[in-house]
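With one protein chain held back, the other chains of the complex are shown just where they sit.
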Amino acid sequence: MVELQKDRITRGDFLSFGFIGAVMGAILTIPPAAFVLSPVIKTNVLGQSDVSQDWQMVGPIDDVPDGEPIVIEVDFPIDQIYGNNEVQEQFPDTQKSNEEFAVRSAIWLSWQDGQRPEELQGINGSLTQEQRQLAEENLNILSNICAHLGCPVRWVIVEGEGEFLCPCHGGIYDINGGYIGGPPPRGMFRYPVREVREDGNLYIRHEFDDEDGIPGLTTTRPHVV
Amino acid sequence: MVDWMEDRTGIVTQLEHFLYEPVPKRGAWLYTLGSATLFLIVLQFLTGILLLFYYVPTTDHAWNSVYYIMNEAYFGQLIRGIHYWSANFLLAVIGLHMARTFFSGSYKAPREWNWITGVILLLLVIGLAFTGYLLRWDQDGFWASVVGIKIGSYSPFIGGYVANFLLGGDVAGPATLARFFAIHVWLLPAALAPFIGIHLYLLRRHGEFGNQFEYTDRLAKLHEQQRLEEYARYELDGEEDGAEEDGRNGEDRENGRYSDRE
Partner (left out) sequence: MVQNVAGGKAKPVEEEVITEDNVFDKPDETMGFFPGQVLKDGWVALFLLIACVVMSYAIPAPLSEPANTAAVDYVPRPEWFFFFYEQMLMFFPGYTLIAFGAVVVPTVFIVLMFAVPWLDREPVYSPLKRPFAVIVGVLILIVVVLNMLLAVSRIINFPEG
């Protein structure tokens, strides 16, 4: 074993170590952290979204039956990594992937309390302003993502009563998406930004009725779709 | 040749030191749990590296590539099977290993750091199990990860940040898979390896004899001897100090035992 040689650290040595450490530390921590955390910075801090904020067509409101909901799949285009729009537009004629990426959401549609309003019975052709507004007010547009832990909810009939059931932990919601029982902290997520157009089609945007969980502590979003 | 290697690297002495260390004979089978864990982790590394020859971490190809591994690649079913099953066995064996350590009190001084690195390893393995599940991009893995991410979103104060960090955005998509892939394939294994090293180094440093169990016969002999001495003294001195002596002996024994370990 070689004898250890413990030289005294001079003031200059100490400052040099400090300088080397500070420069290397700054270069090796700040850019990597920002690199890895960029989605968090973009979404949580700057409030941007990866999902297109354009109107997406859901379908004709005439298809929504009385007394039970129907499920409709809607693709919301998203903009992540290789699905990024600007990246996709580069060299469009080569073999490079140009596939559009979307998050496919199952949307439950039902009438308020399962009752289609009188004025909207047997609609065909174009809708009047009043009818459109009435439809917008009376439609439940619900995400299939359970408000508890995000499992896909289903419509089940229990003892003649229909209800939304989450298969994971047994959360139960009524036809309006309101909370009935089980562990979920709130009702199902709704799409509040909606528009019924003159041709009778429903359009929505990718927004949810977020709410504070424990004020200041937690907020809720579907997070996954 | 052997002499030359010894002169240049000292490897022979090291190997002898490593191979001929005395280890407990009584609990030999109990002490295979740790090496079984190591073996299963090595299997994970090997098969994981092999799977990467075919696996593609993109949302449009991940499932296809796993399907290809399972159905087209030679022995793909075996390689992925070993990766999957050894992961399952790994968690079971780690549970047993921890239970053994806990109930035998093997975490006590001077082995605190063995226990701490062990807990870190456990957390890393759980992280690996969680992130690995999503990589198949099938229904099972996807929805289990959704639940995991949603649980993270309930963290007080940082819930939203945790969820969006794991998702790589605000919805599940290409970024989510890319992140889980990076965490599963590089970040956690790279963190796992040094802690395994530390765990094994500490094991060698403090030895395997952390348990009274290994001294059963000797302790029995000691107690027998003490009892005889006690009895003899009792015969000589009369009745009064018997019980007192006994208490002091027990204390001494434990103190002696403790300092012995340092």
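Each chain carries a letter (A and B) given by its place in the written order, and its residues are counted from 1.
Just so it is clear, a residue touches a chain if its C-beta (ideal position, glycine included) is under 8 Å from a C-beta of that chain, and two chains touch if they have at least 3 such contacts.
Predicted model, so just to flag it, every value in this text is computed and none were measured.
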Visible chains in contact with the missing one: A, B
Option touching the unshown chain, where B:L121, B:V146 or B:L188 are the choices: B:V146
Residue in contact with the excluded chain [from B:F45, B:Y67 or B:W186]: B:Y67
Touching residue (missing chain; options B:L52, B:L78 or B:L228): B:L78
Interface residues of subunit A (partner: the chain not displayed): 71, 73, 103-106, 144, 148-149, 151-155, 167-170, 182-186, 213-214, 217-218, 220, 224-225
Contact set of subunit B toward the excluded chain (per top definition): 17-26, 28-29, 31-32, 35-36, 39-40, 43, 59, 63, 66-67, 70, 77-78, 80-86, 88-89, 91-93, 95, 99, 102-109, 111-112, 115-116, 119, 123, 129, 133, 136-144, 146-147, 151-152, 154-156, 159, 172, 207, 209-219, 221-222, 225, 249, 252-258, 260-261
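Following the convention adopted for this analysis, only the chains that are shown with their structure count from here on.
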Complex interface listing, subunit B residues touching subunit A: 58-60, 143, 146-147, 149-151, 153-157, 159-161, 163-165, 167-175, 178
In the complex, subunit A residues that touch subunit B: 37, 39-40, 42-44, 49-51, 76, 78, 80-83, 97, 99, 101, 103, 145, 148-152, 168, 213-214, 217-221, 223-225
